[in-house]
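For this view, one protein chain was removed and the others were kept in their places.
Chain IDs A and B follow the sequence of writing; residue 1 opens each chain.
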Amino acid sequence: MKIFRALSFALALGVAAPALGLAPAIASPADDTLTAAFGFQLPTLDSYYAGGREGYLLGLLAFDALVYRNPNTLEFEPLLATDWRQIDPLTLELDLRQGVKFHNGDDFTAEDVAYTIAFAADPENKIFSPEKVVWIDSVEVLDPYKIRIKAKQVSPMALNYLIQIPILPARYHAAVGKDEFGQKPIGTGPYLVARGGGNTVTFTANKDYFDGGAKSVPAIGTLVYKTVPDVTTQVAELMAGSVDWAYYIPNDLADQLRLNPDLAVTNAETFRVGFITMNVGNNPSPDSPLLDKRVRQALNHAIDRAAIAKALYGDSATVINAPCSPFQFGCLTDLPGYEYDPAKARALLAEAGFADGFTIDVYGYRSRPVADAILGYLRDVGITGNLNWQQYPAVVKARRDGEASLVIDDFGSSGIADAGYILSYFFAGTSDDLVHDDEVTALVEAGNTSIDADVRLEAYGDAERRISDEAYWVPLFTMPINYVAKGSLDIPIPRDENVEFWRAAWK
Amino acid sequence: MTAAAATRHRPLLAGLGERLFANASMRAGCTVILVVALLAVFAPWLAPYSPEAQDLTLRLMPPPLFGGDWLHADWSHPLGTDALGRDYLSRLLYGARLTLLIGIGATALSSVIGITLGMAAGYFGGRVEMLIGFIINVRLSMPIMLIMLSLVALLGNSTWLIMLVLSGFLWDRFAVVSRAVTMQLRDREFVLAAKASGCGDGRILFGEILPNLVRPILVVATLEVAHAILLESALSFLGLGVKAPGVSWGLMIAEAKDFVFFQSWLVTIPGAMIFLLVGAINLYCEGLKSGDGGVR
Partner (left out) sequence: MSSRTALAGYVVRRLGMAVAVLFTISLVSFFLLKLSGDLATSLARDSSGAYVEFLRRQYGLDQPIVVQYGQWLGRAMTGDLGTSFYFNEPVAALFAARLPVTMLLSLMAIVLALAISLPLGILAALNEDRLGDRLIQLFALSGQAMPVFWSSYLFIIFFALQLRVLPISGGASFAGLVMPALTLALFTMPALLRITRAGMSDALASDYVRTARAKGLRWSVIVTRHALRNALVPLIGIAAVQFGLLLGGSVVVETIFAIDGIGYFSWQAISQNDFPVVQATVLVVSAFYVLLTLAADLLSAWIDPQFKLGRPA
């Protein structure tokens, strides 16, 4: 019995240890270094091969694009291009800024723009997201500081793509090749890459960064990009003071960190929206319940989206009724939507012949609590969800193969403030289109091939209305994220997740 | 002759109770295991709520015992609620089921694989043994965690698949132990006598040798049950464990990972249960080993 006593003592110790309470974090002195934690590694320092948000961020830090989008107003502003105009529906003419130098001293000219676009558009080069250049037909250099970009077809989202195309130094890039460029990147951006690779990348301020554009010389001399894959560890680092800034902190943790006087927590909107896709038109099994509109409406009525949003994403999360982000151009914000009404959901199911409910395959990859909550609501109306928790590529494959009846998904539109992007991705007859509704496809196409804002608004609006009427999706909510920073750090919060570290300063 | 006869005539189940509770370690271990097993079996009657019933307005309620004034506390959820407002006690009780099922199921499956291979290798020797030795070597050389993760990531995470994958990797010790024991036994007089009287290989393997394997196999089995439970919890941590609405203790810890700093009971309660169960199994195993005639 001695063993038993010792065992219970050891257990008591284990129970007590986490309950002892945590010492408050001490803010470290501002040593002209900002350490930011990210969940993902930069696979390379060449932003054309670094996918995801972090790769995009790299493009903003070390590079500049022709055009800048203000992360607060979402307006386009001059950067490497000082002015631009549409010459004809297919051609965009841009004036380039003079006197800009790359980190290695090379002058920035039109040749660099032409080289960059040619490089990115070459399929042999296999850049990570080719869609940002595939719309370009040709680039014409008129003089060293004036170019014309000719599109293959009318491209209303051209500027949205241009902000994603960081300009490469033609001479240096051609000389070293893309592999070495990924180790020692050169751009015009506000930061230089000092040391890179693996879990820690160090950036230093570019003191010679040009004036007059929308970006500026960084106030803090050094920026450390630190990869911390586990979010719990990130929180520990924030509390210990060894990390100054992190984002995508889950809401429950953020709520606790709010109590910490040394940390500032901000819950802010993004373009990311959550939704459930339903296989209606991608070779579904002929007896799939989802083929019945009433079942799809029942699903919409069954889930208390507001409760999930509030509990798991915080107070800034809002329920959406259209299949897009309310911050995107062309996204309806006044669609009536389906209110939470489990009784109505059960009635609709009974009407459709599923009074006893049914079992269905559900796929998910991102937030397990959200998935569990959704399954819980579906169970309440008699629908048993069989959850397949897989990695994103596997889920996409299952959906494209028509195996995934329901997918709990979300989409950030690559930060593009235009509903055309998300609608084209999911409703324009591509492999991710599970509906194949000709009317919707035609409407989206009409919006995509006009540069007349009113025509586009109407086309997208009609598409969204039809998607909602037919209940092709269960739109869920916007997905705001939590930014956590040291209280002594002054750093603006963007609306599009693209944090402008060069504007950060110690108070 | 007497020793051989004694071994031969030890029936499979006679005196099992005596052998299973021979010393204090075994009794202590067994008590805990039995209690957990009873909780698992009677979970539907013991649990105050359904383990799936969620209420997002009642999320993250601390257990009354953590709240200080426990006399006046709200005892409607004795162990609090989780991030979706599900009753933690009910989840813990139901969680015992899948935890034990995966632990025991994976071990049972792997013991079948391991014993079959091990007995064949030990009994037939020669090329058969070389081949099986080779298979064991291959299995041991594979990075179990990586392959398990790849398999579950690729094929999806059903409870059966997790059990299958686990058992595909946990059979090696069974094989090694049963091979060693079979080798010792194959030239013993009672086996030779059975051979002489015309018994087939199958009859000898299952009738004569298998009964003598029970005890050493039990030692391995207890270890592997613990191993399987811990591996399942690691899978759950990486998001590839048991799937909803199923619940296991490993999954509960994994779900509560974000709360380890501020709502620590969510981790501590299932963690302590795994600790207690695995500890008890180990304790039992130690007792079994230190008993007489055990094969280390």
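Following the convention adopted for this analysis, a contact is a pair of C-beta atoms (placed from the backbone, for glycine too) under 8 Å apart; a residue touches a chain by one contact, two chains touch by 3 or more.
All figures in this text were calculated on a predicted structure; none of them were measured in a lab.
*Asks:* Using the touch definition given at the top, which of the shown chains does the missing chain touch?
*Replies:* A, B
*Asks:* For a quick check of understanding: of A:105, A:229, A:337 or A:353, which residue touches the chain that isn't displayed?
*Replies:* Result: among the candidates, A:229 touches the missing chain.
*Asks:* Which of these touches the unseen chain: A:72, A:86, A:153 or A:199?
*Replies:* Looking across A:72, A:86, A:153 or A:199, the contact with the absent chain belongs to A:199.
*Asks:* Among B:128, B:164 or B:234, single out the residue that touches the unshown chain.
*Replies:* B:234
*Asks:* Which residue from B:38, B:65 or B:154 sits in contact with the chain not drawn here?
*Replies:* Per the contact definition at the top, the residue touching the missing chain is B:154.
*Asks:* Hey, which of B:65, B:112 or B:138 is the one touching the hidden chain?
*Replies:* Reading the full complex, the residue touching the unseen chain is B:138.
*Asks:* To test your reading of the contact rule: which positions on chain B touch the chain that is missing from view?
*Replies:* Considering the whole complex, chain B reaches the absent chain at 133-134, 136-138, 140-147, 149-151, 153-155, 176, 179, 226, 230, 233-234, 237-238, 250, 253, 257, 260-261, 267, 271, 274-276, 278-279, 282-283, 286, 290, 296.
*Asks:* Mind listing the chain A residues that contact the chain we can't see here?
*Replies:* Considering the whole complex, chain A reaches the absent chain at 2-3, 6-7, 10, 14, 17-18, 20, 22-23, 41, 43-44, 49, 51, 123, 126, 130-131, 179, 182, 197-200, 226-230, 232-233, 236-237, 239-240, 242, 391-394, 396-397, 400, 425, 430-432.
The rule is simple: only the chains that are shown with their structure count from here on.
*Asks:* So what's the Cα centroid distance for chain A and chain B, whole Å?
*Replies:* About 43 Å separates the centre of chain A from that of chain B.
*Asks:* Give every residue of chain A touching chain B within the complex, in rising order.
*Replies:* These residues of chain A touch chain B: 1, 3-4, 7, 11, 14-15, 18-19, 22, 231-232, 235-236, 239, 250, 252-253, 256, 304, 307-308, 310-312, 368-369, 371-373, 375-376, 379, 385-391, 394.
*Asks:* Given the complex with chain A, which residues does chain B contribute to the contact?
*Replies:* The contact residues of chain B facing chain A are 24-25, 28, 52-54, 56-57, 59-60, 66, 83-84, 153-154, 156-157, 239-240, 243-245, 255, 257-265, 267-268, 271-272, 275-276, 279, 283.
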